[in-house]
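The structure under discussion appears below in the form of structure tokens.
In this view, the complex is presented without one of its protein chains, the others remaining in place.
For clarity, chains are labelled A, B and C in written order, and residue numbers in each chain start from 1.
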Amino acid sequence: MNEQTAASLSFHVPEPEVRPGEQPDFSHVQIPRAGSVPRPPVDVDPSEIRQLAYSIIRVLNRDGEAVGPWAGTLTQGELLEGLRHMMRLRAFDARMLTAQRQGKTSFYMQHMGEEAVSCAFRRALEPGDMNFPTYRQAGLLIAGDYPMVEMMNQIFSNEADPLKGRQLPVLYSAKDYGFFSLSGNLATQFPQAVGWAMASAISGDSRIAVAWIGDGSTAESDFHAGLVFASTYRAPVVLNIVNNQWAISTFQGIARGGSGTFAARGLGFGIPALRVDGNDYLAVHAVAKWAVERARRNLGPTLIEHVTYRVGAHSTSDDPSAYRPKAESDAWPLGDPVIRLKNHLIKLGAWSEERQKQAEAEIRDEVISAQREAESHGTMHSGGRPSPRDMFEGVYETMPPHLRRQRQKAGF
Amino acid sequence: MNEQTAASLSFHVPEPEVRPGEQPDFSHVQIPRAGSVPRPPVDVDPSEIRQLAYSIIRVLNRDGEAVGPWAGTLTQGELLEGLRHMMRLRAFDARMLTAQRQGKTSFYMQHMGEEAVSCAFRRALEPGDMNFPTYRQAGLLIAGDYPMVEMMNQIFSNEADPLKGRQLPVLYSAKDYGFFSLSGNLATQFPQAVGWAMASAISGDSRIAVAWIGDGSTAESDFHAGLVFASTYRAPVVLNIVNNQWAISTFQGIARGGSGTFAARGLGFGIPALRVDGNDYLAVHAVAKWAVERARRNLGPTLIEHVTYRVGAHSTSDDPSAYRPKAESDAWPLGDPVIRLKNHLIKLGAWSEERQKQAEAEIRDEVISAQREAESHGTMHSGGRPSPRDMFEGVYETMPPHLRRQRQKAGF
Amino acid sequence: MARMSMIEAIRSAMEVSMARDEKVVVFGEDVGYFGGVFRCTQGLQQKYGVSRCFDTPINESGIVGTAIGMAAYGLRPCIEIQFADYMYPAYDQIVSEAARIRYRSSGQFTCPMVIRMPTGGGIFGGQTHSQSPEALFTHVAGLKTVVPSNPHDAKGLLIASIEDPDPVIFLEPKRLYNGPFDGRPDRPVTSWSQHPLGEVPEGHFALPLGEAVVRRPGRAVTVLAYGTMVHVALCAAEEAEIDAEVIDLRTLLPLDLETIVASVKKTRRCVVVHEATLTSGFGAELVSLVQEECFWHLEAPILRVAGYDTPYPHAQEWDYFPGPRRVAEALVETMEA
Partner (left out) sequence: MARMSMIEAIRSAMEVSMARDEKVVVFGEDVGYFGGVFRCTQGLQQKYGVSRCFDTPINESGIVGTAIGMAAYGLRPCIEIQFADYMYPAYDQIVSEAARIRYRSSGQFTCPMVIRMPTGGGIFGGQTHSQSPEALFTHVAGLKTVVPSNPHDAKGLLIASIEDPDPVIFLEPKRLYNGPFDGRPDRPVTSWSQHPLGEVPEGHFALPLGEAVVRRPGRAVTVLAYGTMVHVALCAAEEAEIDAEVIDLRTLLPLDLETIVASVKKTRRCVVVHEATLTSGFGAELVSLVQEECFWHLEAPILRVAGYDTPYPHAQEWDYFPGPRRVAEALVETMEA
């Protein structure tokens, strides 16, 4: 019945281009020229912009100039502030990594190389909008002026920890700053964000939700759940994929499979999908603004893939030298977001290497003084811990009898 | 910061074109001419055939002729046999619906209107291939010459039931006929099929797997899990979506959302996606053959959306007149699969209305005699039931002590 | 007061809640236009519009996940999982998310929501329309679990659940939807219109979560039951002619341990009944608590009558179902111990 002979099948497992000891190689990553991708009107028919899921929107060119139709969404003052946000996040990370090594906290996760994504996106939001982030979007807090000392209190699980020591370090929650309680379980926030957005629409509100997920976590089923509901109810939500090329030890090909891009996952749902240079502060902001406006104007969800690179280890429990070449991050073709924005501002004549140095020193001081304050409330392995009594509180609004009995027996 | 005013959001819930009491309307369903969709080579680059996810492959035209590049995959003898398979399935359904009304079984689910999908697909498979079906693919059994009397024994939960009364009627299992044990939980079979296919590839085998899912169930997360794994490992599997327009009371727009088609869900995974006229026996077979060949030649998965219509109720527990116009199925523009194949064969001069009548009578007799035999082993509400002792068997290969104690205490 | 079936009582609870509080929204598979496969939400979309009662895609994790987002926003979702057997795809959202959001955010975000789901067998539903997964919820800190046994309680408890500030799992024994089933399928079905607990206040009324009720006072042995098994236990007590005190737990968590302990200290014997599989069922927790609290009063081992540790079979449903005969046997065994 079938002409083909019964040749043996064979099993295919995607492999990264290179492994430790080999020469980093990103020649397979296609990067369009800055300014070359068109900017459609926000009410465009999604089926007309499918190609945006296969390109990369970029604003900053090699010479540090902002070019093309996506340029011009931020003033110079805003850009200077943006640079400062990214620098602050980077300095914060550096201090906390050291604090972890010193045993002041059990765990930390850094953002090195990805600072532009959350910092620039944050600027496109209004007060009242709600992010449903992953652990790698602390830039939303920094750029939203959440006090660093509060972040440190959480990281140190000290007596001033707003989460009372209950959560793993970096699993922040900051409702008033539009930052939803972080989960340790990947992808669960995706349908939650969509639900929050649906609730806003149901309530005739004007606030929107923003969902965040990593490249590896798009494989999780809740990514699908989020897309299905967002598509069906045209929820006012922006769905962000941060493709930093790695998911702990697995390269993005394991999650992406035969697909062209992660953004393309949105096309099957009729959701407009854009890819953006995640190391380009201006491009991220422009795309965020476009998507936020769609949501706010009741035009429905947008999916954004932020193309970036995880320069550091996955977390303080990880050592990437076991699975990728050490110098890979240097070879990453989209460069460093801080340096790129700095160069742009210098090009504009609004900044200089000296002012950069000076700002770095200021920011370091700022972070150090915040740390000093936080440490005065205790660190993980010093005194000043949340009380064990707290452990029993807040499981329910009112403590049920069985928990009361348990606390009593525990003697707390 | 944002120019737009804070206009109120509003909530969108997709609604079908018409509801009970209104005039059926399928004018929004775009149906290309038979023969108009090209047939690419099986080793085509998936990114070159994305448009196939938005069209409908059709072979039989209005005049009952087989036309275009997808025609010609079956001989006249095979077509005659195919007609008989569909008729047998329809007659089987009719008898079982009656049997349910008579209390001989607790439950039944019919295939009216969708017979071509499973019957034609089955022909493209080889012995040893494995289907992971839904409850609406009994055509795989009928066209695979699984004894009808065995199906009835299962439906009647009688003493000859191959599944010993353990399963809800129609949740068949027939390993030797390439039919995986049916689950009551939607979509779980999707990653399972992919896993079976991966196992075949890992083992250097030549057998392939076939997954089945309904339009409504594509919303389930396991649909995504299946696509992700199929894409990553290029598993030798054919992934079928049977879009019969309804999921119990919800029309396909609830699951499809803003998407153009269900087939388009595959594009984001780089999986070739085809849409086919599911009421066209020849088209289903041609597309099945194409996809099966891809899998067999280690070219990876294919996603197929079979466009059809659920003419009957969801199950014997359902009454569709509560949620859709009664005459909607008459208005369905792709016609009836049995009549269309019959007309084609008449056109070919290989068949006639008289032979059709005669075949109907023969098949009815065949089904009746199978039913008589099955009923001799008992029905749900007569004697001849599987023993309660069986209830404790087969939970594990070897009965553990606690189950032995429970059975002993039960006195069975 | 009005006469209601359990379906009508549940519907009435949602209707009353939606009328009182526009934050209450209702959704699930087939729940909107059609009104649910068991018709519990019939008419709600017509009355309150598609924004407050709507159909969803078939994705239980999405249903619960979006409801969590809505609850965090400030709405009060009351959602339906079509059968309890289909809650597993949502289990992560329930356990890792709904149950923990208040705790992990130190109260910044809360999750007031109700997840309704029909449970239990007795309708020839086979293994995926018959399960009783309550123990999978009672093990999870942060959830409350409610199981009504009649229309009156169903309404009062559902309203209380919707008004509760925390996530509540609301299990509806589907075999009771239309009448007080006593576990004897050979007898004609009685309807709620014949039963005093089919009399239900029409307007708003809430029954506090965490209060059990004695359905049948007795001195010989305490029977702990909930849902369908309450009626089975009552029937067994009559048939065995044993003066059992039958307690309807109504809420499994928080549990009304006081009522239980008072009864067992009085009767000095205890039988626990449920339909879920025996091993690690909620009965085990009840046995543990009773023996911890009443050890010195007990005159016989506490017995459990429960579903066998097999999947729920289709044809052998009535062999599987822990009916009055099995309960009566346990009562006799306890009395003779």
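To be clear about the criterion, a residue touches a chain if its C-beta (ideal position, glycine included) is under 8 Å from a C-beta of that chain, and two chains touch if they have at least 3 such contacts.
Just so it is clear, the structure is predicted and the values come from calculations on it, not from any experiment.
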{"item": "Left-out chain, listing which of the shown chains it touches", "value": "A, B, C"}
{"item": "Hidden partner chain, touching residue among C:136, C:154 or C:273", "value": "C:136"}
{"item": "Residue, one of A:161, A:336 or A:375, that touches the chain absent here", "value": "A:161"}
{"item": "Candidate in contact with the missing chain, chosen from B:121, B:229, B:309 or B:351", "value": "B:229"}
{"item": "Option touching the unshown chain, where A:79, A:109 or A:254 are the choices", "value": "A:254"}
{"item": "Residue numbers in chain A that touch the chain omitted from display", "value": "11, 13, 15, 19, 106-107, 157, 161, 164-169, 171, 183-186, 216-217, 219-222, 247-250, 254-255, 257, 317-318, 322-323, 380, 385-388, 390-392, 395, 402-403, 406-407, 410, 412"}
{"item": "Touch residues of chain B, complete complex, unshown partner", "value": "130, 132, 162-164, 166-167, 171, 173-175, 180-181, 183-185, 188, 190-203, 209, 221-222, 224-226, 228-229, 232, 394-398, 400-402"}
{"item": "Where the unshown chain meets chain C, residue by residue", "value": "61, 85, 88-89, 91-92, 95-96, 99-100, 103-104, 127-128, 135-136, 138-142, 253, 276-277, 279-285, 287-288, 291-292, 295, 298, 300-304, 309-311, 337"}
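By our rule, only the chains that are shown with their structure count from here on.
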{"item": "Centroid spacing, where centroids are CA-atom means, of chain B and chain C in whole angstrom", "value": "36"}
{"item": "Between chain A and chain B, centroid-to-centroid distance (C-alpha), Å", "value": "41"}
{"item": "Of all residues in chain A, the ones touching two or more other chains", "value": "198, 200-202, 221-222, 224-225, 228, 232"}
{"item": "Junction residues of chain C, two or more chains touched", "value": "51, 56-57, 59, 61-62, 89"}
